[in-house]
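Removed from the display is one protein chain of the complex; every other protein chain stays in position.
After this line comes subunit A, so read on.
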Amino acid sequence: MEKQEYLNLYHQMVVIRLLEEKVAELYQQGKIGGFLHLYIGQEAVSTGLISTRRPEDRVITAYRDHGVAINCGLPAGGIIAEMLGKATGVSGGKGGSMHLADVEKNFWGGHAIVGAHLPLAAGLALGDQYQGNAAVTICMFGDGATNIGFFHEALNLSKVWNLPVLWVCENNQYGMGTAVERASAVSEIRRKADGYGMKNAVADGMNLMDVREVAGKMMEEIRAGGGPQFLEIMTYRFRGHSMGDPERYRKPDEIRKWEENDPIGIYRKYLVDHQIASEDELNAQDQSAEKEIAEAVEFAENSPEPAAEELFKHIYVEE
């Protein structure tokens, strides 16, 4: 990687962190409606993962989608505007926090029914296979999604048809408030891929460089026609499941232990220790990220509401 690329990845993680802190604030002010699922603590997962993709590779994820949207190149202003329900939101204010997308950037959403987007991911990959595109579909989901039927149907189909998909389980150790071992027959989630004869690996989701290395290798193997693979990324969300989470299921000690293991801090230390970037350079990235988020919020807050006629638009392509 070139130095600028290292810095870009750092910048992306800081933007995600600041965006999430900001939207939590906006949510508490009542400016964001519905549900809000924060990505704080999981930044290195999608930042490392998405850094391995080419523009032709498709990305699809679940409802905890703010971070991956940033990594896919969606503007923070359009993301925040979407959460505020504004016309300038990436989904025109019709999708909300859980339904961010930008098809031009090959980011296919933001899907809010647990596990339901996995069969869609198989279909995206089928589309590329059918059309002879050398593209990989990256499909991200939480540990909770691996207990639903859609997961098993999609993994099975992808293997039977040798589809170019990288299945990525973000194991943040809780499906809402239920710990993995209380909900999943195997707590090493990647073992489920063994049941489909699928090559699998684990990466440390607190360590961007580890995610990048493991995912990068898998992406190339899939791109070469090797069929689907399964990557389990161990991570932890520092906040509750959503903003409405009373958090009765985690002890403060557990949260503190993981917070000391902050993915942004770890990557920052890596860059300094390896003399890739200086503290001053990284501080400058922090400042530019702060500026970017401040501008994004201003843009979003000053954006117009959708026009009334938008209500009946896009129900069908052909009315």
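Convention: a contact is a pair of C-beta atoms (placed from the backbone, for glycine too) under 8 Å apart; a residue touches a chain by one contact, two chains touch by 3 or more; residues count from 1.
Everything that follows uses one rule, which is that contacts and distances are computed from a predicted model.
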Of "Pyruvate dehydrogenase", "ABC transporter ATP-binding protein", "ABC-2 type transport system permease protein" or "ATP synthase subunit a", the UniProt protein name belonging to the chain not shown is "Pyruvate dehydrogenase"
Where the complex has a chain not shown, which of A:Gly41, A:Gly77 or A:Gly109 is the residue touching it? A:Gly109
Among the options A:Glu20, A:Glu43, A:Asp128 or A:Glu292, the absent chain makes contact with A:Asp128
Give me the subunit A residues in contact with the hidden chain, please. 91-95, 99, 101-103, 108-111, 113, 116-128, 130-131, 149-150, 153-154, 156-157, 160-161, 313-318
